[in-house]
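Note that one protein chain is taken out, while the other chains of the complex remain in position.
The letters A, B and C name the chains in turn, as written, and every chain counts its residues from 1.
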Amino acid sequence: MAKLNFASDYTQGAHPAVLKALCETNMDFSSGYGTDEYCERAREKIRVSCAAPKAEVYFLSGGTQTNMTVLDSILRGFEGVISADTGHIAAHEAGAVEFTGHKVLPLPHTLGKLSAADVEAFAKGFYADGNCDHMVFPGAVYLSQPTEFGTLYTLKELEALRAVCDTYGMRLYADGARLAYALGCPQNDVTLPDLARLCDVFYIGGTKCGTLLGEAVVIPQPGAIPHFFTQMKRHGALLAKGRVMGVQFDALFTDGLYFAIGAPAVEKAERIKKALREKGYTLHFDSPTNQIFVRLTDEQYVSLSEKLIMSFWEKPDESHTAVRIATSWGTTEEDVEKLIEAI
Amino acid sequence: MAKLNFASDYTQGAHPAVLKALCETNMDFSSGYGTDEYCERAREKIRVSCAAPKAEVYFLSGGTQTNMTVLDSILRGFEGVISADTGHIAAHEAGAVEFTGHKVLPLPHTLGKLSAADVEAFAKGFYADGNCDHMVFPGAVYLSQPTEFGTLYTLKELEALRAVCDTYGMRLYADGARLAYALGCPQNDVTLPDLARLCDVFYIGGTKCGTLLGEAVVIPQPGAIPHFFTQMKRHGALLAKGRVMGVQFDALFTDGLYFAIGAPAVEKAERIKKALREKGYTLHFDSPTNQIFVRLTDEQYVSLSEKLIMSFWEKPDESHTAVRIATSWGTTEEDVEKLIEAI
Amino acid sequence: MAKLNFASDYTQGAHPAVLKALCETNMDFSSGYGTDEYCERAREKIRVSCAAPKAEVYFLSGGTQTNMTVLDSILRGFEGVISADTGHIAAHEAGAVEFTGHKVLPLPHTLGKLSAADVEAFAKGFYADGNCDHMVFPGAVYLSQPTEFGTLYTLKELEALRAVCDTYGMRLYADGARLAYALGCPQNDVTLPDLARLCDVFYIGGTKCGTLLGEAVVIPQPGAIPHFFTQMKRHGALLAKGRVMGVQFDALFTDGLYFAIGAPAVEKAERIKKALREKGYTLHFDSPTNQIFVRLTDEQYVSLSEKLIMSFWEKPDESHTAVRIATSWGTTEEDVEKLIEAI
Partner (left out) sequence: MAKLNFASDYTQGAHPAVLKALCETNMDFSSGYGTDEYCERAREKIRVSCAAPKAEVYFLSGGTQTNMTVLDSILRGFEGVISADTGHIAAHEAGAVEFTGHKVLPLPHTLGKLSAADVEAFAKGFYADGNCDHMVFPGAVYLSQPTEFGTLYTLKELEALRAVCDTYGMRLYADGARLAYALGCPQNDVTLPDLARLCDVFYIGGTKCGTLLGEAVVIPQPGAIPHFFTQMKRHGALLAKGRVMGVQFDALFTDGLYFAIGAPAVEKAERIKKALREKGYTLHFDSPTNQIFVRLTDEQYVSLSEKLIMSFWEKPDESHTAVRIATSWGTTEEDVEKLIEAI
């Protein structure tokens, strides 16, 4: 019998409605590089969803590509980007931001989150240092919503970060690789219009939220990043058949699909967490979105691994293993039930 | 009535067999980043087609990304890459190779092609120059098969280039964005095994040859590029759902599909060229693959543009416009007939 | 007997007045990184000489370093720099500008000079190209005064280049590695205040004009390059003992020394050229400053090389060799006489 696969939220293809749109438009003709009507339609729907009628919207292939292209485009040469030390750009992108010439400035995190106070202290300390001209200037703040730990920034926290950015002339950039699962989370109070209001640039994740690939970069204030199209090309991030992403995001933003797919995944994660607790498992930490972090004894780990594909997270001590279990738009009721039975 | 669209070979989605494979596998689970079984299956078929049983094969999203990632990975810091001055990396990639820190060394071309003699003269002159240590070393040769002009290198020409590369310690890299149309061309005498034997690295184009996206990089000698996986990640070129490309290339290399789709497109291009000649049009230059270059009077250009979407190529003089007409795997008999009628 | 050395203008140490200043200040204490009083004094004198009272002035070690640091700081990511294809950055800096991620856009030259007409045609053609967003934007124009051929831009030519830059939003940057020899040339009509008025940034060469090392970057409009100090540091171009250059430039700009050292060198070059002509030598091309380009038969080359160290320039044909003979601030009357005798 095939193992249950809860390793991640990018283990399946596209949401059926997204795939259907790809099939229906497959033999249509369109122009290249995102200049087609599908992209334009998707852009318009995203603008509406973001209450940002003049926003520029671009489609890129994946998260690391998006992060490096956006950050290199918004940072000046002498600037780096502040990130939680657990931020994806700091830890798991093989130095892609550094490849573009910019340092990632790591700050401590709380369950994956930066605090406005820490960012402010860092920026204040930087400018107070008589040697600051010999150091990398903090030019932007990178955060992910939800974070790599599945946690959420509150609206208040985001506003506080925005205020610090304003004080110290920094741009604010949000990585929304799993944004649908934030938007579908009951605890979440940050909307797309909030992100558009508070961020200089952010992206709406597709790859982990129902598309085969693709991330939608939103620049709320048009012109804020000059010639971003050419920047994309220069970073290898301009797809010839941009329509492939336009069609998919058009589908995701039709009839509120993007807002609908997160909640069931989060609700399933909650049920799994409840079952885990009831069966005596220990959560490694609590996380409100579609990712579950469990601390297993090594025996539990071996035994569960026979039935279930999970992601290794870390080894908190000699005899335990922390793992990640993720639900997604594609998780079925049946698989949830099997999982609960299996644990 | 919709205009006929012959602007390019990337104006439609995927070949039906490719799309079918995507649909059939859509809800299957797989691991990420190209470690899945679809990618592995595609790799194995490509190895067989290339008669390169140990080749490493990687899937990247698009041509510019592939070129910059491969070239940055095979060049040492003090090296640049020789290219025809009309080469895609020299002219139309927004400086992506330079972005990675390497100079493109442009040489004159003949219908898009480099000659071994020119490359040899350049390399010889370089090392003869007493100041060469103050200059960019030629570390690799970039060519495209077919070229941006739709022309083909012969086997003999490629072997001559390989010999020059051997003499001067340069790597040879072939951009096969439109490779299916070379392989499907009656004049062509360069096979995939030839490319695998002669090149240090090359890529088999998907985007223009039947996939939604994706290019397959082939490194015939395993280990020739250390840690190319991490290089991909660092260049933003590692797709989370690598399977999306694996599934498509698996389909393209099943039952010889990749070798079957080029010939009809080339044959259609031949018929269109014949019709153009018969109707008194002037070819801008002759080109044996799926791209046709026509020199129109400006009146012809305006008039044809009402019925036909073409690509602007250049203005050879004040009163003429050269355009490109391209067929593809998706071009229908019906559209060819309509086009011949329209001209 | 030692050979006469006319190979270059960087074959000796420092002008005696410059060396004297280094000796006199040697044991004085100063702060680091160009924040010392010698640098400040030199800056103030340079501002006065440039009639640019608010100019920012920075001292860097050498020409390639200066070019790459300045250009990377004034170009945006999607921009490259136009240069004569014989420009130092295009030909003889080992790809340092490309190392910083920017393409050098080469244009044809006339004796090392760009023409405003060519630059305008290029920029106009660029923006007229429907694919320009896929190409490297021309963001700046690089020129050298005098050029690598020892030739001079006239004021009118510089003004025309400035006008083109204004039309197309490009910055103008002048490399003044040998500027003293332009300023000391009777034909020259471009003053330091002209350069300060017409260029966004330029540098006043020290290495070839009397110092042990050092180039003075002048940014006439303060703030035009944000945080250039940190850009210098980031490019490895910030010397701990900045004073070493401050002391030297202070000496060079005291009592008009910088304006005095060029004329004798140019005058000596004129006498040498006259002698060459009289003795039947052929100038490779005429050049009005301190560099002389002579076309020798290979026999002449071998014979002269026994008495004289020259620089190889190029081989114009099978039986000739073009060489460069350079005078400098350090060239003695005696050596000029010996040279004239020797030829």
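Here, contacts are C-beta pairs under 8 Å (C-beta built on N, C-alpha and C of every residue); 3 or more make two chains touch, one makes a residue touch a chain.
Note that the structure is predicted; figures quoted are calculated from it, not measured.
Considering the full assembly, A:135 is the residue among A:17, A:111 or A:135 that touches the omitted chain.
Taking the complete complex into account, C:94 is the one of C:94, C:107, C:261 or C:276 that touches the chain left out. Within the whole complex, the absent chain has one touching residue among C:111, C:213 or C:340, and that is C:213.
Listed by residue number, the positions of subunit C touching the unshown chain are 5, 7-8, 10-14, 16, 19, 22-23, 25-32, 61-69, 93-96, 99, 207-208, 212-213, 230, 233-241, 243-244, 309, 330. Against the chain not shown here, subunit A presents residues 77-78, 80, 91-95, 98-104, 130-131, 133-136, 312. Although one chain is hidden here, its contacts on subunit B can still be listed: residues 33, 72-73, 76-78, 101, 133-137, 226-227, 229-231, 233-234, 238.
The definition used in the following text is that only the chains that are shown with their structure count from here on.
Between the CA-based centres of subunit A and subunit B the separation comes to 33 Å, rounded to the whole angstrom. Taking each chain's centre as the average of its CA atoms, subunit B and subunit C sit 42 Å apart. In terms of their C-alpha centroids, the spacing between subunit A and subunit C amounts to 49 Å.
Along subunit C, residues 77-78, 101, 133-135 each make contact with two or more other chains.
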